[in-house]
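The other protein chains are all here in position, but one chain of the complex has been omitted.
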Amino acid sequence: MSDHVESDAHAENTQSCHVHIVPVKVLVGVFLALVVLTVITVEAAKYDTGALDVIVSMAIATVKASLVVFIFMHLWYDKPLNKLAFFFSIVFAAFFLCMILLDSHAYDNYVKGFTEDKTPEFLVKEPEAAAPAAAPAAATDAKPAADTKAAPAEKPADEKKPAASEKPETDKKTTPETIDKTDSK
Amino acid sequence: MATVVDSSNPKSDFPIQYRELNYLNCTKGWKSWFFTLDHKRIGIMYLIGVTVAFFLGGLFAVLLRTELLSPEKMFLSADGYNQMFTLHGAIMTFLVIIPGVPAAIGNIILPVMLGAKDVAFPRMNLGSFYLWMAGAAFFLAALALGGLDTGWTFYTPYSVTTGTAVRTALLGVFILGFSSIFTGLNFIVTIHTMRPPGMTWFKMPLFLWALYATALIQVLATPVLGITGLLLIVEKTFEIGIFDPRLGGDPVLFQHFFWFYSHPAVYVMILPAMGVISEVIAVHSRKHIFGYRFIAYSSIAIAVFGFLVWGHHMFVSGQSKVVAVVFSAITFSVSIPSAIKVFNWLTTMYKGSIRFTTAMCYALAFLFIFSIGGLTGLFLATLATDIHLHDTYFVVAHFHYVMMGSSLVGLFAAVHHWWPKMTGKMFNEFWGRIACLGVFLGFNLTFFPQFLLGTRGMPRRYYTYLPEFQNLHVMSTCGAYLLGLSSALMAATLIYSVYRGKLAPANPWGGASLEWQCSSPPPHNNFDHPPLAGDPYVMESVVYNEEIGGYVPVECQGANKGSVTASGDNEA
Partner (left out) sequence: MNTAATTTTDEHADSHDHEHHDPRLAHHFDSHQQQFDTGKLGIWIFLVTEVLFFSGLFGFYAVYRSLHPEVFLYASQFLDTTLGAANTVVLLFSSLTMAWGVRCAQLGQSRGLLVCLVTTLACAAIFLGVKSFEYTEKAHHHLLPGRAYQSPEHHDAAAHATAADGETAAAAKEAEAAEASVHGDHGDESLFEKTKHTLSYMTTVLWGVIVLSGIAFGLLFKNPNKKTLATIAGCVLVSAIGMQLGAFSSIGYHQLGHAEKPTDEEIELAETVPAEYAKQKEKIPEPMLARTFFSVYFCMTGVHAIHIIGGMIAISWLIVRTVHGAFTTYYFGAVDFVGLYWHLVDLIWIYLFPLLYLIN
């Protein structure tokens, strides 16, 4: 961008502020590009490309986001420090996402098992046949308090309970510890 | 007052030691405090708030320990015990340790150390203090609305099903989070844009490096706590099935969210204390800090690595094995920068002329306690041992060694080190040291037995125990009483000095960083001209002056007939 207008030509020392000013043409151009990309992403979503779907739509979104960040938000012309700050936020967010994604599949089965054991009535899915039985419970709007009454009996030490009781691999190792604890109660 | 009042002689060679008009009294009335934009006054208000919260949390702790004098029920029911340890933990972490050094001490000292007139965003600074107050109010409201019994960790699914005031407390946490973010944001920007001429990054005092690293963590990690709290509130209200496994939610995901914030948050607690120790040890050993760059870089390294280890709190949660191994390995590596700091502090003291002032005593206590706390962290970071130690008193002892024994002792050191600067008064060194000794002994007596209890299988968060644990529990409780009394003695000594203490000179300990160049207490604007910053650790640049009772720059020693007190300036 050769268009480097300094706002404020005449100035006493303190009354000047040098910034980059983006020309109107560029602004409107970016907007039009963004609209075109929106149309493309909507159209692209109509074709079933399987797993590629997410990738394509995220790629387009990222292109759009970069346009906004670099032009509308002036990051392209901004100080390196501000660039760095924004860059780091993305890196940290990405790292966070990767780790929890990586991990969530590992224990998914335990959670599923738990869900199947303890699902409250209102969530139980009602196929036509089961409907009469389950429906009254749903309709009477069972109060959350009702099924939590029993809960306070289990102390917060139960935090890791689902894990401890549903984790086959480490069972052998945790047993002595678990015994220890129940003993000391 | 050994000072001469002669404001008519501007050519004097001594820096002004004392001003009649300083930030504490330049304006009067409660409004001038509650609506102040002065970073020093905001810091003082924080300090008072933190102290009150500390004694409230401490009261809970003493009650908890008293209940544990015997395995039988004494005066707390099981539920009462749960609520009490939860509030103790939540208050101490969110209201005391996290704002302790950065928001209270940092606010007062950081701009002065930078030679700046204020932090970058004074209004936001005041706002963050009021957010802190609001957060504290929510905690008290939670107490009134039936307490809280989830532990400070709010683990799901229990927190979703319990009938206690989880939502109120979470709102409090959310608000406190923003208070912390704004403080951090302010510090980062201040350090970046308001350093005085001559102060390059590597001429910054190490306390500022530590605050900078802390602020990075505050800004990057705390928002995740905010959204976690918000989601948990929504979960509890609408049962949307995010974290509650009954509804298909994922409770381990909550732990990921929580520890993504809370592990870095433990470095929010310890890093500023480490910065304080770097200052205190260098100044009170009268020696240039050893390995300046190593300490500076290790602060940043701790901040960055601190983000990569949160999974070590979840080794037995069902986390995948690969992830657990990765987290364990990175946890080991994060202890390296901590060790680097310890070695550098020790080397700084080597052949220094150490004076056992109260602040230095606290710093030494810090070194001892932090070494134990950090090393026991390594046992916990080892996958196999953690299976045994997780959720036992060993963990409780570990984190008290690092949080109470290190972060809070660091805060105590900071308060004593900068007390003359903040209040303009000297406290009684004798009683200060007695209190320090009491804190040190009481602390170790309280928490060392807990390591033993933990290895023998005493689980945490129980209001009762097997009879054979009683001796150790009684020891621990006695320690807690000693600790409580000593902290009260410390507070008494300091408060007494405000009313009866000697006037402090500008530079009582002989520090070379900028905050010692302005008078004690500083005037409203700190410096009339941005001072020129040199190396903050050249202790030879100041020498002791009998007449003043403090240190003065070498250049003006000898020509000591000028004015050391000014009055009447700075009416704004």
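Every chain is named by a letter (A and B) in the order it is written, and numbering of its residues begins at 1.
As a working rule, a residue touches a chain if its C-beta (ideal position, glycine included) is under 8 Å from a C-beta of that chain, and two chains touch if they have at least 3 such contacts.
The model shown is predicted, which means the values in this text are computed figures rather than measured ones.
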Touching partners, among the displayed chains, of the absent chain: A, B
Option from B:228, B:406 or B:545 whose C-beta touches the chain left out: B:228
Residues belonging to subunit B that touch the chain removed from view: 7, 10-16, 116-118, 120-122, 181, 185-186, 188-189, 192-194, 219-224, 226-228, 230-231, 234, 238-242, 247-250, 253, 257, 512, 517-518, 523, 525, 527-529, 531-532, 534, 541-542, 553-556, 562, 566, 568-572
Contact footprint on subunit A, counting only the chain that is left out: 5, 7-8, 11, 13-19, 21-22, 24, 27-28, 30-31, 34-35, 38-39, 41-42, 45-48, 53, 57-58, 60-61, 64-65, 68-69, 71-73, 78-79, 81-82, 85-86, 88-90, 92-93, 96-97, 100-101, 104-105, 108, 122-123, 125-126, 128, 131-132, 135-136, 138-139, 141, 144
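The definition used in the following text is that only the chains that are shown with their structure count from here on.
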Where subunit A and subunit B are represented by their mean Cα positions, the distance between them in whole Å: 32
Complex contact set, residues of subunit B against subunit A: 78-79, 82, 86, 149-151, 153, 155, 157-158, 161-163, 192, 220, 224, 239, 241, 245-253, 256-257, 260, 307-308, 311, 316-323, 384, 387-388, 390-391, 457-462, 464-466, 469
Touch list for subunit A against partner subunit B, complex: 81, 88-89, 92, 95-96, 99-100, 102-108, 110-111, 114-115, 118-120, 123, 144-145, 147-148, 151-152, 154-160, 162-164, 166-167, 169-170, 173-174, 176-177, 180-181, 183-185
